[in-house]
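Before anything else, here's the structure in question.
Moving on to subunit A:
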Amino acid sequence: MTTEQTPGAPYLAQFAQVKAKLPGRRLSWLKDLRQGAIERFVSLGFPTLKIEEWKYTSLSPLTKTVFGPASQEANGRAEEGLRRFLLGEQPCHRLVFVNGRHRPDLSHVGSLPAGVTITSLAAMLEAEPELLEPHFGGEDQSDGQALVALNTAFMADGAVVKLAQGAALEAPVHLIFLATTQGGPAAHHPRNLILAEPGSSAAIFESYGGVGTESYWTNVVTQVKAGRNAAIRHYKLQCEGAEAFHIAITQADLESGSSYTSFVMSMGGRLSRNEIAARLNGTGVDCRLNGVYLARDRQHMDTSTRIEHAKPGGLSREVYKGVIDGEAHAVFHGKIVVCPDAQKTDAHQLNENLLLSERARIDTKPELEIHADDVKCSHGANAGELDSEALFYLRTRGLEEERARSLLIEAFVAEMIDGVETEAVRSNLRKFVSSWLPTVANGKGAA
Partner candidate 1 sequence: MAATAETVKTVKSVTDEYKHGFVTDIEVERAPRGLNEDVIRFISEKKNEPAWMLEWRLKAYRTWVERFLPASDPTWARVTYPQIDYQNAYYYAAPKTKERPKSLDEIDPALLRTYEKLGIPLKEQEMLAGVAVDAIFDSISVATTYKEKLAEMGIIFCSFSEAVQEHPELVREYLGTVVPYADNFFATLNSAAFSDGSFVYIPPGVRCPMELSTYFRINAENTGQFERTLIIADKGSYVSYLEGCTAPMRDENQLHAAVVELITLDDAEIKYSTIQNWYPGDENGKGGIYNFVTKRGACRGKYSKISWTQVETGAAITWKYPSCILQGDNSVGEFSSVAITNNYQQADTGTKMIHIGKNTRSTIISKGIAAGHGQNTYRGLVRVLPKATNARNYTQCDSLLLGDKCGAHTVPYIEVRNRTAKVEHEATTSKISDDQLFYCKQRGLSAEDAVTMIVNGFCKQVLQELPMEFAVEAQKLVGISLEGSVG
Partner candidate 2 sequence: MLEIKNLHARVDGQQILQGIDISIKAGEVHAIMGPNGSGKSTLAFVLAGREGYEITQGEVLFEGRNLAEMKPEERAREGIFLAFQYPVEIPGVSGMNFLKSALNVTRKYRGLSELDAIEFLKLAREKLKLLGMDEKLIQRAVNVGFSGGEKKRSEVFQMAVLEPKLAVLDETDSGLDIDALKIVANGINTLRNPDRAMLIITHYQRLLNYVIPDKVHVLAEGRIVRSGGKELALELEDKGYAMLDSADANAAA
């Protein structure tokens, strides 16, 4: 009947149905915010290839399906799915979300130093909504703004990490988002807030995964606010289910003297996009965005970053490496903007890609936009297959081709993982890499 409906329209209808059940429904500011957001989403629509930042990522597989609200019926699959994401013996403060909702029974926050709050968004909206209000609804100019708006309309839960001035958290905060979808495609819209007041420090690790083979959509927004001289390490593992869609938008606002170090490993999902927008709003900010993407089969994996140097004396370093196998399509879009005021900026970016198979595909677009003269900015990008000389060398030393290939791919990725400072996270990521490697290293793509 509704043949000419726009892809966004079903979500407007869904919103009307669920809005009365969303957390914080008694807060008028939040009601207005959600209403404004859904209208904004409907008017913007899903991003299309015509938007420069979405040039290489078509959302049509996503928009063909209408994702309903996630069912909150408990099923026994969460415990089983959780296991491989856990950090083992290492101490951490853990919050677990299943199908978008906090599961206290699976979480373990433990004791926290004074001035540190780790809780769920839903709980925070009940207990201290006034603390959250100022952090929502600011002007959003991100490339995926339509999807941020959709998240704002539907956000039901997520993590809130709040660090008071000078608070230093030693053990990492581990946020695990698990989907156990059953009975039709569902969407989750987690919303995370990391609020670091001046001089505070912490490491946050987000893990995303799914149980089963059903289709679902994670549409997550994470806001990081680092006050003066705060130091945030922010890690992420995206290992969603094979039929999942994963769109993540991280916005980091960085004040003078703060440091923000991000590492993202993407390996799951059918179609995924990891978008990071870091704004260096103060002087002397140190911003590092690193990561790897491991794509195979028919996966589509998009990494889109934007580093905006708004004030003088900032340093940014970015290295993303990709390994692409099968018929996978990887996209890297990295933009560095240096505003007129941001003299003495030092920015470097590198994107390296390893193509393992005949039908693997990479589109990369590193981009510099420079409006200040006293700067040092550079970028590099490359794509190609494994170094045949190195491969040959290893074989002359007696290694079989398959083993040699595996060794070289591992080295290519390990170089990045080794840079992850938090030991518990590093070893967890290594485990995931080694489970991935055997599936690509056989050189079948070589034909």
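By definition in this document, a contact is a pair of C-beta atoms (placed from the backbone, for glycine too) under 8 Å apart; a residue touches a chain by one contact, two chains touch by 3 or more; residues count from 1.
How were these candidates chosen? In short, all candidates are chains of the complex that A comes from, given by their letters.
Remember, predicted model here, so these are calculated numbers, not experimental data.
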Out of 1 or 2, the chain that touches subunit A in this complex is option 1
Subunit A contacts candidate 1 in the complex at 52, 340, 343, 353, 355-385, 445
